[in-house]
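If you scroll down you'll find the structure; I have some questions about it.
With one protein chain withheld, the remaining protein chains of the complex are depicted in position.
Right, subunit A next:
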Amino acid sequence: MADTSAQIQQQQPSRSRDLDKLLLRPGNLVGPRFEPGAELRDDLQEFAKVLVVGAGGLGCELLKDLALSGFRNLDVIDMDRIEVTNLNRQFLFRLEDVGKPKAEVAAKRVMERISGVNIVPHFCRIEDKEIEFYNDFSIIALGLDSIEARSYINTVACSFLEYDSDDNPREETIKPMVDGGTEGFKGHARVIMPGITPCFECTIWLFPPQVKFPLCTLAETPRTAAHCIEYAHLIKWDEVHRGVPFDPDNPENMKWVYDEAVKRAELFGIPGVTYSFTQGVVKNIIPAIASTNAIISAACALETLKIATECSKTLSNYLTYNGSEGLHTKVTEFERDKDCLVCGPGIRIELDPSITLQKFMDLLEEHPKLRLSKASVTHRGKNLYMQAPPVLEEMTRSNLTLSLFNLMGKLPKDIVHVNGMTSKNDQKTSCLRKLRVVFKGIDGVTDMDTAGGA
């Protein structure tokens, strides 16, 4: 039995006992810029700043996992309050927390248990934050259950991306994202390096739109319990409560829809309408369990650690998980869409140097690729015009009559971000677009500037 000396020579007790093995020791299966050592660990603790978007099933796990993976500077943003139905998986919340903001309780609970970790909660909508807020983080980790929210954060993160004259992404402007999602026993985890790996928008087809029932089926030939429920919810409600919007979180409203659905089902001899099923259909409830959230969040946290330290290979770039029949995991390397409006080099717009900001905004409404109304315009983090809040609108209103060229510091060409409303599948959605503005006839611009997805 050799090497008892090694056991005697115990290392100093440290919280980082296990993580140090990974961060302090050299390895062969690591990222190209992995520099093991105490400095790496200390830098991770001191400088890496991660934003966790969502403090729900994934977010709670992510905060815990990141805090126990060497990260000490975390922010969490979530607009929701805690509900009883969260408690079967969102382990940072207790019954007495119901009604409190998720972000605040989650941050507090993790800080109580792990000393040295600082978590700043943001109890607000993701759209309420200035774009620059998001630029403050080294990595953004997404624990969301909505496509719209993912799309928004993706657009924000990609808006920081700059390209050099050869259309190669400038590394220091890449804002990495790690995204997780679950449904029942299924889930995915992915790494998005804007400009290098596909962004959320490049592979938007991975999230097919929800199938809706034709209204004529609901009104004339209902066949299933869901048809009866949707009839009560989408047709009967409006007939009876003219002008009063249906509130899915109001139990009386839900009960009304349920009762109406039962009546209709009885009328047509259709089985299967229950209160629980009514809630499921009306609120489009996605079943959720603790284990899948734990698995997917852990994969995301591990990838976040790898991006920050390069201590191992990175997931490249999309992991699908299915635990319902045995266990199937698969890694797929998706490809970027080179013409992607969000992470691509941007839409090139050629403008006359004399154009005013107002005229420019009118152009955005007419532009076939944009059709963007109610635009707010920012240039290099500076607000040129803001639709809201009223204070900012008032402050920036006078810019509307000024020349865009002057407002942009007389640069011959530069990136401008516009935030506004656009129509998607007949629905108004907020969107953010990146434009490569080029002023005609100004020195330094030639016909050679034809790069990008114009």
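Throughout what follows, a residue touches a chain if its C-beta (ideal position, glycine included) is under 8 Å from a C-beta of that chain, and two chains touch if they have at least 3 such contacts; residues count from 1.
FYI, contacts and distances are computed from a predicted model.
A single chain of the complex does not appear, and UniProt lists its protein name as "NEDD8-activating enzyme E1 regulatory subunit", one of "NEDD8-activating enzyme E1 regulatory subunit", "Phorbol-ester/DAG-type domain-containing protein", "RING-type domain-containing protein" or "28S ribosomal protein S24, mitochondrial". Here the missing chain is touched by one residue of A:28, A:210 or A:427, and it is A:28. For the chain missing from the display, the contacting residue among A:32, A:243, A:269 or A:441 is A:269, taking the whole complex into account. Touching the chain that is not shown, out of A:203, A:253 or A:292: A:292 (per the contact rule at the top).
From the set A:118, A:250 or A:329, the residue in touch with the chain omitted from the display is A:329, counting the whole complex. Screening A:146, A:168, A:221 or A:423 against the full complex identifies A:221 as the residue touching the chain left out.
Panel shows subunit A; residues 1-7, 9, 11, 13-19, 21-22, 25-29, 61, 64-65, 68-69, 84-85, 87-89, 91, 94-95, 112-115, 184-185, 189, 221-224, 227, 268-270, 275-276, 279-280, 285-295, 297-299, 301-302, 305, 312-316, 319, 322-327, 329, 331 of it touch the chain omitted from the view.
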